[in-house]
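Encoded as structure tokens, the structure appears first; notes follow it.
As you look at this complex, bear in mind that one protein chain is not there, while each of the others sits in place.
Entry: subunit A
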């Protein structure tokens, strides 16, 4: 797609300030994140399945990014607020690319906004672990450790094995970002687990509260050829490594029945989406 209308808004601004020093607010509704990327789905790839997998991985990222954004103005230190917001921004970028890919692959031509803002909770296929409320800082970093370790393990496989080159490229870039996310979460879990009596107690509680939600990370149908069950050893190995360094035990728990991938939800997703989607739904034709 050369020169879609999308870019004209930017072009007019760039031409007005041809010295390159122009600055303006970034928004959405007028940019295709896969602008100028070859979009054909390769022969032999199940396009419907590819679209569903991309949308589910985008759902994880969007919901996770929204929870991280909720820490703004509430994090223990400014540095942590900035870190959590940056991690959320990386995830949001991954979500945008994956939603756009999903809309291309399923033939609907739906853009990222249609997926993010105009689907209800029952259409989301995100992991339930991603939608749980933030809880305290310990809960949020333990959750981030699980989710980033899981996504990193999956993306390293997709980067080298996904039959769709766009998904493989998104995964390859994502690996670099997720490596930093996991490092951040791991460092904090060690610091809290190996910290004060109170921080240790809270981290133990976070691990226990999250344990039932980790089952669905490793069950269900393959994601673009990668069986979730094959990720279990690597991901739990990483979390165990962090726990050992933090003086923590990784608790065993009965997995929660069902799966977010099959559409099972907690009560927490609908309110999260209500906030996330409120502006776009109040002004459905709006661009900003």
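Going forward, contacts are C-beta pairs under 8 Å (C-beta built on N, C-alpha and C of every residue); 3 or more make two chains touch, one makes a residue touch a chain; residues count from 1.
Here is the rule we use: contacts and distances are computed from a predicted model.
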Name under which UniProt lists the unshown chain, selected from "Glycolate oxidase subunit GlcD", "1,2-phenylacetyl-CoA epoxidase subunit PaaD", "Spermidine/putrescine import ATP-binding protein PotA" or "Membrane protein": "1,2-phenylacetyl-CoA epoxidase subunit PaaD"
Which residue of A:156, A:203, A:236 or A:259 touches the chain not shown here: A:156
Hidden-chain contact residue, picked from the options A:91, A:192, A:207 or A:248: A:91
Subunit A residues that touch the omitted chain in the full complex: 2-3, 6-7, 10-11, 13-15, 18, 20-24, 26, 31, 33-37, 79-80, 82-83, 86-87, 89-94, 96-97, 152-153, 156, 159-160, 165-166, 168-170, 172-177, 179-180, 182-184, 186-187, 190, 234, 238, 241-242, 245
